[in-house]
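Before I ask anything, here is the structure I am working with.
The complex appears here minus one protein chain, its other protein chains still in place.
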Amino acid sequence: MEEVTPIFTVHNLWIMIATLLVFIMHLGFANLEIGLTRSKNSVNILFKNTLIISIGILTYALCGFNLMYPGEAFEGAFFGFAGFGISLSEGWNTPAYDEGYTLYTDFIFQAVFAATAATIVSGAVAERMKLIAFIVFSFLYVGIFYPMVGMWSWGGGFLDTLSTPFYDFAGSTLVHSTGGWAALVGAWMLGPRIGKYPNGKIIPIPGHSLPLAAIGVFLLWFGWFGFNGGSVLSANPGEVSLVFVTTAIAGAAGAFGAFFASYIKFKTNDLTMVLNGILAGLVSITAGADAMGLIDAFIIGLIGGIIVVFAVVFFDMIKIDDPVGAISVHLVCGIWGTLAVGIFGNEAGWNQLVSQLIGIGVVGVFCVIGSGALFFVIKKTIGIRVTEEEEIEGLDISEHKMSAYPEFN
Amino acid sequence: MEEVTPIFTVHNLWIMIATLLVFIMHLGFANLEIGLTRSKNSVNILFKNTLIISIGILTYALCGFNLMYPGEAFEGAFFGFAGFGISLSEGWNTPAYDEGYTLYTDFIFQAVFAATAATIVSGAVAERMKLIAFIVFSFLYVGIFYPMVGMWSWGGGFLDTLSTPFYDFAGSTLVHSTGGWAALVGAWMLGPRIGKYPNGKIIPIPGHSLPLAAIGVFLLWFGWFGFNGGSVLSANPGEVSLVFVTTAIAGAAGAFGAFFASYIKFKTNDLTMVLNGILAGLVSITAGADAMGLIDAFIIGLIGGIIVVFAVVFFDMIKIDDPVGAISVHLVCGIWGTLAVGIFGNEAGWNQLVSQLIGIGVVGVFCVIGSGALFFVIKKTIGIRVTEEEEIEGLDISEHKMSAYPEFN
Amino acid sequence: MEEVTPIFTVHNLWIMIATLLVFIMHLGFANLEIGLTRSKNSVNILFKNTLIISIGILTYALCGFNLMYPGEAFEGAFFGFAGFGISLSEGWNTPAYDEGYTLYTDFIFQAVFAATAATIVSGAVAERMKLIAFIVFSFLYVGIFYPMVGMWSWGGGFLDTLSTPFYDFAGSTLVHSTGGWAALVGAWMLGPRIGKYPNGKIIPIPGHSLPLAAIGVFLLWFGWFGFNGGSVLSANPGEVSLVFVTTAIAGAAGAFGAFFASYIKFKTNDLTMVLNGILAGLVSITAGADAMGLIDAFIIGLIGGIIVVFAVVFFDMIKIDDPVGAISVHLVCGIWGTLAVGIFGNEAGWNQLVSQLIGIGVVGVFCVIGSGALFFVIKKTIGIRVTEEEEIEGLDISEHKMSAYPEFN
Amino acid sequence: MKKIEAIIRTGKFEQVNKALSKTSCKFMTTMEVRGFGKETIKSQSYRGTTFDVGFIPRTKIEIVCKDDELEEILTAIKENSKTGEVGDGKIFVSDLISAYRIRNEDRDNDAL
Amino acid sequence: MKKIEAIIRTGKFEQVNKALSKTSCKFMTTMEVRGFGKETIKSQSYRGTTFDVGFIPRTKIEIVCKDDELEEILTAIKENSKTGEVGDGKIFVSDLISAYRIRNEDRDNDAL
Partner (left out) sequence: MKKIEAIIRTGKFEQVNKALSKTSCKFMTTMEVRGFGKETIKSQSYRGTTFDVGFIPRTKIEIVCKDDELEEILTAIKENSKTGEVGDGKIFVSDLISAYRIRNEDRDNDAL
């Protein structure tokens, strides 16, 4: 049995702290989502977001972890499973398990990641999806689909054994797009909120609290340093500090990208666009946060911030109603960030770009079909959307018999 | 003098970070408490909560630390005191003081814990207790009573020298029940808020902002990883990561326990119950967070989440008005969690269960008498409850001449 | 090339974590500022605060870092510049660069500090300054003026080569006063908000959400442990834990200082004063957080808390309208804290006091002239203040065509 | 038909509401208003400066009733919103020409 | 001149507003009110206890119009705020003595 060395202890400590940072991202998501929606649905959103993180932790312990990291026996495979639960291998708490962390640290860090995928969907289907339908969806998507996709690259699956392996450092595709595709399918299958596109026009439905939305984005950025920085899987000073810098610069550049793009396009200083721009920059750098220089990070983030503005407009144009911009941020910028690895930084090159395209394509096809099938079955069985009356009244009263701010309305 | 080694530096770093996590729990408590009460009392609650953490730090420096850890001379004792202030022993900043932390790290970690006990009380007596009465109470309860109780087990006192020592890893009893008993006595002595139980009926008084309440619970969960994880008193990778996992799982299981229990009992998806359920799971695992397996943690948390729903109903039935559910969460689940150490996990056994019962009983008797005496003296001298008129008008105007949201009401 | 040792990894980890803590202070500032102002300007404030942190990171990469730390060639100088961008020296990620951190860690820690200076100004000029004017100001003040000042002491400039070097541990003067002076000049040049001082009377303009203000202060205190603790520039257990304790005690003492002072002076329990008192205590201890004992920290914080109450009243008396009290907190207590280094603790002494006075004076003169010139040029070119009509309508609608809470007003 | 407009203390609303439910008044509309009047205003304080908010939050009740129900309703409101202190509020009565129930074709007295 | 006060379902407001803009009514004032009436109230629940909130949020529309515009406006409101279910609301009409436009010296019918 190997000894618990100081360096192992430091590495492990950092991954545990990164776990906390990713954990608090869930509060960020919750705030962003209630901020950008109407107050009559806030209880519902908080209920969903509170359960998602719980579902993520529990399903990941039940099966997710062993689906995502089934072990060497499944190298290069499309599917693998090492059995239910978490079993303690010998030396689980020493460098024998991994130079950087114990088994439990590994598990809990991955578990808080997992819930992210469903949270992304939550934003896009907000204000109209049935509570129970969303809970069932989350259980299955987080418990089975997300870890299956993750396994392909991070778990040593077939995307990792391409001649030039698919490169997705912290999950632009594996986490953000995986959530984003399901968000797209869900928003499309549900249809828009009542009153969003009457007679082909676009009627904005402003979120009820921009301060909450901004708090959400600050917390997400804060947590993202753990999301990306923890993905180094050790506290290696050079690597983690580089990732911090690229993450900071891409987020800042995203803010400016969205600021300029929306100012030029709409002649307005739209706070919600700047907030989405920050997230866009962060999603974009996620795939290559450890492989970029400062200027690469700046360009990637800036372009992410610009893209997100046009994406928001585009989805409105094709009448996909996404209250918080989740599809634009996580799917579109997730794709952009994944491609960027083939264009900028250490890994750039044609072969890499091809691998990135393969990864994006395979994950996309799988997620669209998978989430589509899930949503379809749910729709046909328990139903997917609340009634018109419930939607107008708000999900807080109709699903929860509660009001988020009983004194103010 | 021993050298400052890398491993000592890591251990110490983790305890300092855990300190910050426990610190931010105070923001969690503040948010939860204002969220679950009416906006006309929010300034008052924020005032109390801001002072509590300050009181905690200052009284702990003045006498608390030396009451709680009076040193070996008082081993097995019921009371000990090493004098006012913090004196720097030689080697205070080396492993000579402790393998895991410096004297100051020890002090500040314990100090932020201390304030927790009074914050728990704050929630139960909210919306009707006089400000000055609460401040006086906090000074004495945090400065004297809490550290006395803590000394019995953590400070090497008589509960620690039982043949099978009382086991309370991070304080289900020593922190949460200690606060919870005083919350019970306080809520009982104050009587219910005007309009809560007219003619024997129960009239709910909904909290004014469920988003704030939910933010509070997320922050508490976040901080709890430091509360429990820091109680390992080192950054030992295996131990801390285990504690992280049990803490995460118990919180998640608590959410589901409360979700199911309240759905079955009331046919409603009550967000406030799920939020209380998470806290219930966390309080429940606190006593044995380092001694449980994953399934143990799940069961303990789940039962905690179920218990809390029935406890809330029970206290309403016996007309103890607890606006935020503090008694149900911290006292009832604190007891459950302490007992659970004798039932599940590594420490389970009859002897342990008996020790746990002794600890629960002794602490309970002491806290009820102690806090009862305190409240009684305060009541007879400065008075404990605001006037009916002040309560109806709200404590913000009557105690602070301020309004929390001057534009909205 | 030196090896990456465990101790280097721990030190570096702590500085990275401290970076995150300072980062989240920006959310604290944003919350405090919107909480203490009217809801019709909240979008504007969030927009500014979101951009400031982005501006800070980007300008610091562009030129700030190399202005502040131009290298040994500029020792004792008044100005130095090592060129645009960040160039990777050999061994940038080993102890060869610094015993405590990599180049990138150094950069990002300093970058999040930088943005603080502009955020302080933001509060004082809130509710009436033109958005574009503020953005231009921030770019130049954060990108050029702040690092120039920082260089004088931290970058080895002339204040550092005084016979008794100017001592400003974490920036009472270099960060807080630097921001505070510009806040004073800005608030003065802009003039008061409409309706604040009609016919020489003082009409309070209450902030719209004290819960947000309190959340802000808790987050700031939380982050301050990184602001001060990170300034140790290593994870040295003894030093960092001492800084934690002095920071905690000074904040707590500041709360009580302001509590008592405002109670005695106004016979009221003013939450906003207690919140400012905490920040006052924190700013005051910042200059000497590593050089004080516990009692010193208590006295410094307590006096800071008392000072801030009188300062707020004073600036109202001379009709400098500072909506959030930024000048009182950051400038006045920044000066007090810097002086306190010469009076209390390890560094106390006449020579030190003189050096402190020199530092305060030089920085003050430079910042007043520098920010004055900047504001003046901006005023003459793009204009500095919104029109009366825009101010009455609120900057959210006039500058952003958005409403922070569209459902509530 | 008569229209009753009563401006009462917000804290008295529950009591008035309960009393009204025992009269022939089965409908009413209420809203939050700000009252400016003789009442003694509690002053507030902010950052060291005391100021009068100038108004007091009040509840306004609007009831439309048949002529012969008027007295009964007035009495119920008056008795239950009274404290005897300055600031109890006022009741105003005016004439109504017609009333309609939106749901069907009921008019005037039938619509109430 | 007549004053129309209509208490309608909040959710119907958009439709009424659109319909009114096609009548001679070009101005109105609306406010959020709480309706107490025959309507079936949805009960809420909090921490295990179910309770009736007692009121329903409604929108009140106030329109002052010339006598000859009355019918047209009444019809527009009635038709567009109707669901046929209990709780649709009421419309009240009363007389007005005079009206003034603040901006200039217009009075009465001219001021509308």
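Which chain is which? They are A, B, C, D and E, in the order written, and residues in each are numbered from 1.
Basically, a residue touches a chain if its C-beta (ideal position, glycine included) is under 8 Å from a C-beta of that chain, and two chains touch if they have at least 3 such contacts.
Remember, it's a predicted structure, so these values are computed and weren't measured experimentally.
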{"item": "Displayed partners of the chain not shown (whole complex)", "value": "A, C, D, E"}
{"item": "Identified contact with the non-displayed chain, of D:18, D:90 or D:107", "value": "D:90"}
{"item": "Residue touching the undisplayed chain, where the options are A:268, A:351 or A:381", "value": "A:268"}
{"item": "Footprint left on chain D by the chain that the document does not show", "value": "2, 6-8, 31-38, 54-55, 58, 60, 74, 77-78, 81-95"}
{"item": "On chain E, residues whose C-beta touches the chain left out of the figure", "value": "3, 17, 26-31, 62, 64, 94-104, 111-112"}
{"item": "Contact footprint on chain C, counting only the chain that is left out", "value": "195, 392-393, 397, 401-403, 409"}
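Criterion: only the chains that are shown with their structure count from here on.
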{"item": "Chains contacting each of chain B and chain C, listed by label", "value": "A, D"}
{"item": "Shared interface numbering between chain B and chain A [over half = same, under half = different]", "value": "different"}
{"item": "Chain centre separation in whole Å, for chain D relative to chain A (CA means)", "value": "52"}
{"item": "Distance from the mean Cα position of chain D to that of chain B, given in whole angstrom", "value": "46"}
{"item": "Per-residue multi-chain contacts in chain E, two or more chains", "value": "44-46, 50"}
{"item": "Residues of chain A whose C-beta touches two or more other chains", "value": "6-7, 10, 13, 17, 209, 401-403, 408-409"}
{"item": "Every chain pair in contact, whichever chains are involved", "value": "A-B, A-C, A-E, B-C, B-D, B-E, C-D, D-E"}
